[in-house]
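Here the complex is missing one protein chain, while the rest keep their positions.
Showing chain A:
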Amino acid sequence: MKTIKNKTIEQIASWIFFAIGMITILCVLVITLYLISSGLPAIQKIGLKEFLFSSTWNSTGSDPKFGILPFILTSLYGTLGALLLAVPVGIGCAIYLSKFAPPALKRCLLMGIQVLAGIPSVVFGLVGMVVLVPWIRSMFHLSDGACLLSAMIVLAIMILPSVVNVSLNALDAVPSEYEEASIALGATKLETVRKVSFPAARSGILASIILGTGRAIGEAMAVIMVSGNVANMPNMFQSVRFLTTAISSEMSYASGLQKEALFSIALVLFVFILLTNTILSKLMKEVQSNDSH
């Protein structure tokens, strides 16, 4: 009799977990459908080519223009710039922590990185606004320091903890047998890290870059505070507006076609993130399959 009862409990438990799993998928599905249904009408009215590739955004003028090319390029450049800054520093930091730092120092630095990861993005924006923006202004003799460069730097600092943490885990997971074998062959510590540890950890390091990319593309709050938020074509030293901030800065008062266009931007952002994630995880699969053959 007991086994029958156990079986029933098992059955119920598996239904519960199935339901919970379904809720997650349902959320994704609902959001996707909603974005598509609310984002498509404006694109149809404006025209896809006009919407994606014209460089003027003037949503409130008497003859409104809805070209989001400046936002797309700004998001693209901003993310790339943040990655260019954060990835070398983050991976270097992870290598140092994993392979060279004395244990006590490693614990200290890790704590610092955890704190950095826990800081809310509005604080990053605030510090960027008060410290970084004036500094950039006087450094490059600009009339306003709120520009693409400031946004890149703030984004880089924000994604740094993700890059460090995930790369560090990957490097720590490299079996010490590999490293010992290399040392025993007369390789120096540095050669060992470069030729054995790093390649063995590269799929994890790539994962850290994916995580950083996702965070950088999706960030709005910190970016809106340091980038000036003007719909210019991207320029290192000019105020710019990102895909994310284009939505958040007009949504509160938008109506009609303008509001519909903002949903279209959200759809574009969504596709953007989907694409980068797909491409990068394809890349990661390739690296992993190279490792095992």
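What we mean here is this: contacts are C-beta pairs under 8 Å (C-beta built on N, C-alpha and C of every residue); 3 or more make two chains touch, one makes a residue touch a chain; residues count from 1.
We take it that contacts and distances are computed from a predicted model.
The chain that is not shown carries the UniProt protein name "Phosphate ABC transporter ATP-binding protein", picked from "Dihydroxyacetone kinase DhaL subunit", "Glycosyltransferase", "Phosphate ABC transporter ATP-binding protein" or "Phenylacetate-coenzyme A ligase". When the missing chain is restored to the complex, the residue among A:L85, A:I119 or A:A200 that touches it is A:A200.
For the chain missing from the display, the contacting residue among A:L33, A:L105, A:L185 or A:M233 is A:L185, taking the whole complex into account.
By the touch criterion stated above, the residues of chain A touching the omitted chain are 175, 177-178, 180-188, 191, 195-196, 199-200, 291-293.
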